[in-house]
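Pasting a structure below so you can have a look.
The complex is shown incomplete by one protein chain, all other protein chains being positioned as in the whole.
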Amino acid sequence: MNLTLKIWRQKDAQSKGSMQTYSISGVEGDMSFLEMLDVLNTQLIEKGEEPVVFDHDCREGICGSCSLMINGEPHGPDRLVTTCQLHMRKFNDGDTIVIEPFRAKAFPVIKDLMVDRSAFDRIQHAGGYISVNTSGNTIDANAIPVEKADADASFMAAACIGCGACVAACKNASAMLFTSAKVSQFALLPQGKVEATRRVLNMVEQMDKEGFGNCTNTGACEVECPKGISLENIARMNREYLAASVKG
Amino acid sequence: MGILSSSIARKVAMALSGLFLVVFLTQHCVINLTSVLDPDTFNSWSHFMGTNGLVQFALQPVLIFGVVFHFVMGFALELKNRSARAHKYAMYKGSANASWASRNMIISGIVVLAFLGLHFYDFWVPEIVHKYIETHPEDPTRYYAETVHKFESPIRVGLYVLAFALLAVHLWHGFSSSFQSVGFNNKYSKALKGFTKAFAIVIPLLFAVIALYHHFNQIPH
Partner (left out) sequence: MSVLKSNAPAGPLADKWTKHKNDIDLVNPANKRNIDVIVVGTGLAGGSAAATLAELGYNVKTFCYQDSPRRAHSIAAQGGINAAKNYQGDGDSTYRLFYDTIKGGDYRSREANVYRLAEVSSNIIDQCVAQGVPFAREYGGLLDNRSFGGVLVSRTFYAKGQTGQQLLLGAYSAMNRQINRGKIKAFNRHEMLDLVIVDGKARGIIARNLVTGELERHSAHAVVIASGGYGNVFYLSTNAMGSNVTASWKIHRRGAYFANPCFTQIHPTCIPVSGDHQSKLTLMSESLRNDGRIWVPAKKEDAEAIRAGKLKPTELKEEDRDYYLERRYPSFGNLVPRDVASRAAKERCDAGFGVNKTGEAVYLDFAAAIERYGKEQAAIQGNQNPTKEEWLALGEKVIETKYGNLFQMYEKIVDENPYKTPMMIYPAVHYTMGGIWVDYNLQTTIPGCYAAGEANFSDHGANRLGASALMQGLADGYFVLPYTIGDYLADDIRTGPISTETPEFEEAENNVRTTLEKLVNNNGTKSVDYFHKRLGKIMWNEVGMSRNAEGLKKAMADIKALREEFWKEVRVPGEMDSMNPELEKAMRVADFLELGELFAKDALDRNESCGGHFREEYQTEEGEALRDDENYMYVAAWEYKGEPADAVLHKESLDYDNIEVKTRSYK
């Protein structure tokens, strides 16, 4: 199929960027979206132009590197996939595709479609852990039984890949879904309850410092999340936060 | 903003003030309903609300504070949220992942706020003037006729109905959302959500029906 691509190009963080139009032919349905961009980049390199820069790594939907706002939706129109697993069969011959970086004040553009998501890391530095030494001299793993439902819910929250689609989709650029998934993952387990108060207060404080917007419960994050992280996590974090605030 | 410095605290404050306003809305609707069902009850309840000291000097200021807080906070959040994405998308498909109601609370909110201005001008201001500036003798039966006459103008009724429609939109997202904000999430959540959605339709609809009813059932001057 033949496609027209409108892609955000920006030399570096300081430069002003703009949308550029490219046409591309010979795209096959079995290609992933990123493989389609590979084809474009090969063409650009052969013409002596700079290829389009975008984040990507594992290309199997788990590392959370790839991003891209595709036709106004993070990771494109398909559900429960990352851009690397979005296949071109979801598009039609002759389509125009608009490709932009994830946009948020807390995610400044580095180059073209690549953004800096280190704000997410800093939120996790603030409390995304259980304070246990890595000596291995802990109690036996089976000494702490965990209800299967809790273990499963914790896993579901921990499945977050930190791609930032929630922020990109949210009209307020809020990071509540991400932060709440990280808080929930620990809050649901007995091991994590011990320092739950400190964790939620610190992580939310850091989240606010990074300049993300406020959550207004539109639910866009949940719909666009490639891993199906549930809004329940946000409710849980709100609850945890209120309890922690009261407890101080 | 002190206690409201955290995003979650602001969100909870928004939810609680909203829930408070929902309670007010419910009682307002019930009183209004009596104007259709039984004018005498309407008169006596209105008289009570208008003259009871607790209502006038305790609940009324709280209500006004609640309204002002809710909209000031709403505006402040909107500004903050807009600045969280300084550079807008060239293409943003909000409709793909969230309802119009949830994305446009500021619009439905402004319409409801504008309506509140009109509503105050229509009822609250004359009432204050009537009671505290011009001193009239107490008349516990005046309310019904005064109310019905307000709905004489088709333009006013039209504006009211439009505002109620936007109120429904505002409640459609806001009411259920407030429970999410305060962290209510358990096996009753689904039922609760159903209730809030029904409420969001029924209450504004009743307000509209009452307004239209009086418009079409004018009593002679």
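Note that the chains take the letters A and B in the order they are written out, and that residue 1 is the start of every chain.
Methods note: contacts are C-beta pairs under 8 Å (C-beta built on N, C-alpha and C of every residue); 3 or more make two chains touch, one makes a residue touch a chain.
All of these numbers come straight from a predicted model, not from anything done at the bench.
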Note = For the chain not shown, touching visible partners are A
Task = Would you mind spotting which of A:N172, A:Q185 or A:T216 touches the chain that isn't drawn?
result = A:Q185
Remark   = Where A:L5, A:M114 or A:A244 are the choices, the one touching the absent chain is A:M114
Touch list for chain A against the chain that is not drawn = 12, 28-32, 34-35, 38-39, 42, 44-46, 48-51, 53, 55-65, 78, 80-81, 85, 87, 89, 110-111, 114, 116-118, 120-121, 124-142, 144-148, 151-152, 154-155, 158-159, 161-162, 185-186, 189, 191-192
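Everything below uses one rule, namely that only the chains that are shown with their structure count from here on.
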Message = Show me the residue ranges of chain B that touch chain A in the complex, using the header's touch definition.
response = 5-12, 77, 80-81, 83-94, 96-99, 102-103, 105, 173, 177, 180-185
Ask   = Given the complex with chain B, which residues does chain A contribute to the contact?
value = 6, 8, 19, 69, 71-73, 77, 98, 100, 103-106, 169, 171-174, 176, 204-205, 207-208, 211-220, 223-224, 231-232, 234-242, 245
